[in-house]
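What follows is an incomplete set of chains from the complex, kept in their original frame.
We call the chains A, B and C, going by the order they appear; numbering starts again at 1 in every chain.
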């Protein structure tokens, strides 16, 4: 098992860090994700449904940054978030091992819904791979009927129209 | 967009860092992964095929730590790694939002194959969710026929039987 | 192994037939798909990215019905189809074991692109679960640059604007 002694890594290995970028006032939330074999298809690029997963990972981490975890929303508040509609443009195929930065910008908040603009950019050259609008509804976890967003969450995002 | 000013995060937000742990001589390589909605199923736990993806992500990062990226192995060396066989025990279902630590321990190296022992543990309580043995073959990327491992990679892992 | 003698099934077991419906002149192409555990998430419904997979399965079978298999398009003609953009409305969550009917209606053909309208309906009650517009581009499989559709395919779909 001494093989591991040969691996020389910096204290934090940037190429696989799924970190939250520094949150500056005017910039959207960013999450880094890596393209693995599981994400690719026989054309050698990320399968088109994969981008939806990456976008949801980023929204989930955005929400976690606001103090909400999806499982406690469901288990304690009986709430879930579901996608109501989405519109995506695929601009450049992400490839195996690409490191992508997924942005999350909240563009509208309703009483029981949130609209997001999201982009996926390749970190190495900044190429825009995919961008989209995603409309999310807050629902009761058991019935999936619309349900008001938690008051505290609404307060956190009060600055958004 | 000023909503983002309200998110107060530590410089590195540990709960979503997919970091490589510090590589001590006697410890296996570790990758942290998060369980998202995409990974769960209607029973509320991670779908059983998901663990295979997590294990491959960890092997891919282990390999990257040795200086090999899968896409350059394929594009420059004409090589790929495929799973020959695997054996898994599912011990505890990982749940939505769980942070898992996936280990990679190389237990045998052949001229064209590598055997790994891997475990998935929940970070919050150390619970062992899944463990397995995975046998990997190095193959020619075009024919998928067995092909010798790159010499430099073999040298890096020379300490393993 | 005599257990199997106890299974009494009709000659064709409708509930799991992924059949092509009868192709009447005025009706779109239809493919039936089943919702399995792999397709669901912890909210108990089909994960939103799953619908994209179902829609692509249906387009693939539509294409097969016209005499084109994706793998021969790639291997013999050097062509692939990629999604350029899509717009989806999620109307009702499909649940575990639901049998869905996915429609494929070609609404526009360009020299190197095809536009589709697609719907997913639950077979048991006809409920519309999801509908969308999907724009597909024909590309060279190696470079992913736009490439003209095969002449014979264009001839097959000449009736579409």
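Assume contacts are C-beta pairs under 8 Å (C-beta built on N, C-alpha and C of every residue); 3 or more make two chains touch, one makes a residue touch a chain.
Small disclaimer: the values here were computed from a predicted structure and weren't measured.
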For the entire assembly in this structure file, with 3 copies shown, the number of copies is 4
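Just so it is clear, only the chains that are shown with their structure count from here on.
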Whole-angstrom distance, CA centroid of chain A to CA centroid of chain B, is 21
So, in whole Å, the Cα centroid of chain A is separated from that of chain C by 27
Flagged in chain C as touching 2+ other chains are 42-43, 45, 49
So, in the complex, the side of chain C touching chain A is made of residues 42-43, 45, 48-50, 52-53, 56, 71, 74, 80, 82-90, 93, 141, 144
Per the touch rule, the chain A residues reaching chain B in their complex are 1-9, 11-13, 15-20, 22-29, 31, 34, 36-38, 53, 56-57, 60-62, 64-66, 69-72, 74, 95-97, 105-106, 156-157, 159-160
Counting only contacts in the complex, chain B reaches chain C at residues 37-38, 40-45, 47, 49, 95-96
